[in-house]
Each structure stands twice: as C-alpha cells, then as structure tokens.
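Input: one structure, supplied below.
Every protein chain of the complex appears in place save one, which is left out.
Moving on to subunit A:
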Amino acid sequence: MTDDKDVLRDVWFGRIPTCFMLYQDEITEREAEPYYLLLPRISYLTLVTDKVKKHFQKVMRQEDVTEIWFEYEGTPLKWHFPIGLLFDLHASNTALPWNITVHFKNFPEKDLLHCPSKDVIEAHFMACVKEADALKHKSQVINEMQKKDHKQLWMGLQNDKFDQFWAINRKLMEYPPEDSGFRYIPFRIYQVTTERPFIQKLFRPVAANGQLNTLGDLLKEVCPAAITPEDGEKKNQVMVHGIEPMLETPVQWLSEHMSYPDNFLHISIIPQPTD
C-alpha cells in the first residue's frame, strides 16, 4: 500500500537537530565553538559523528584526546542504542536543539561500551539483526542470505541508502502465507525510571483466537504499569520514533513498518509532559 511504504521512508529519514558542545573541563588551546548537526534517528552516534570529533579535535592537543563519548544532562549516552531511541527516552519533551556534551576524557567504563572502530558498530548492528530474525523466523531468513546481503544491510545504513537497505530488509519482513505474521515480535521497552536496561520477552503477533495482538495487548502483558487505567489520568507516553502510536495498532504492523534498521521495535515509556 502506498501509505504504508511512506511510513518506511518517514522512519528512515527522521532527523534530530542537535547541538554538540565540548565539556567545559576538557583542555583546549582556544575556545571550542558548538557544532550543529542533524542526526539520523535510525543510526548510531559513533557512526555519524566523525565531523563532530574532527571539529573539537582542532582546538585540542593530540595527547588530550582519547576515545570520544557523549553525555546528555549528566547521563552518558550509549552509542549502541539507536539515536532516535536515546532522544525519545531522554529528551523528547525538551526544547530543540538537543544539547549533547562531548567528552574526550574519563571514559565511563561502567556505563558505556567502547567503540574503537566502525567494525564494532557493524558487528553490533548485525548481531541485533540476527537476534531479531531468530525471534521472527527462527533465523531461517537471515541464514539463507549470503554474506553480501548482510553487507548490503550495513552499507545501506552506513551510507543512508534507503533503497539499498530495503532491497534486502524486505525479505526479513516477510512471513509464510499460511501464518498471519512473524513467530515472535522483536521488541524492547525502555524506561528511565527503572533499574533494568529494557524489557524483552517472547510475544506473538497473533492471539490464540486468531486476532492480531495490538500495542495495548503487548503493554498489558509485559509492562502493565504503562497503561492508563480506565478512569485514571494518563501518566505516561508510549513512544516510537517520536510519536505515540495508537494502542489499537497491531504489533505485526508496527514490527513491519516502525522497526529500526536492526529490525527491533525500540519503545520508550516516558512521563507524560505536564504542560
């Protein structure tokens, strides 16, 4: 359907206006100007910030530069989470641009994984794609693909090539005609307020009676606290790619149209803004 394909493009081309500023305690030879960049929601921080690194390294001494890392209001930003997820989770109800602080010292070992090269990002991305397919198709589709197809997924993401990416990814979104959807839906639910990193469980897109399970059904099952009670006040927003999908939306549709390139639905539960 034309409309549904448009959703794929809207998701792919989503951008977040961001202002990068150097941490005040970094040693510089002259004042560091902020650096402005439109970040792709579907990508990863360390994949799209080479220019940011170059910009700030120009005002620093070589010996003061170790691995770059990013922080928002005191929270280290995990580069291995998609950018759109980080924004929705931490800053979606604040004024734009998103103000990110850049660090080159005191890497927070307990909070962040190291990212020594692009290969590490590729390995992480492909591992997520494989995990998603293990849930959707018992890994049958991803395993049937050749190495060059896997590479094409990564190159499509790295080079922001929608058609190149979806030529392969569409196969990961198919399912046998006799079924109504995937075996299980790859999803992760994040909340800043809880200790655990995210909720991920087995969840079928179709109920025992043949009805399509909805986003509301998913939340009821794995995160009931996120649902507003019948006559209660709405305390949370359930956000994917910066919007709140209707709770009646079938999760199969969400999985096919609003997953990130890693084939996971990354869902943020955030406090309802009070204004």
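Operating definition for what follows: a residue touches a chain if its C-beta (ideal position, glycine included) is under 8 Å from a C-beta of that chain, and two chains touch if they have at least 3 such contacts; residues count from 1.
By definition in this document, contacts and distances are computed from a predicted model.
Novice: If you had to name the missing chain as UniProt does, which of "Small ribosomal subunit protein uS4", "Ubiquitin-like protein ATG12", "Cyclosome subunit 8" or "Cell cycle control protein" would it be?
Specialist: "Ubiquitin-like protein ATG12"
Novice: Hey, which of A:I27, A:A127 or A:A207 is the one touching the hidden chain?
Specialist: A:A127
Novice: For the full complex, which residue in A:L45, A:L89, A:V102 or A:L135 touches the chain that was left out?
Specialist: Of the candidates A:L45, A:L89, A:V102 or A:L135, A:L135 is in touch with the missing chain.
Novice: For the chain that got dropped from the picture, name the residues of subunit A it touches.
Specialist: Against the left-out chain, subunit A lists 80, 113, 123-124, 126-128, 130-131, 134-135, 139, 142-143, 150, 184, 196-198, 200-202.
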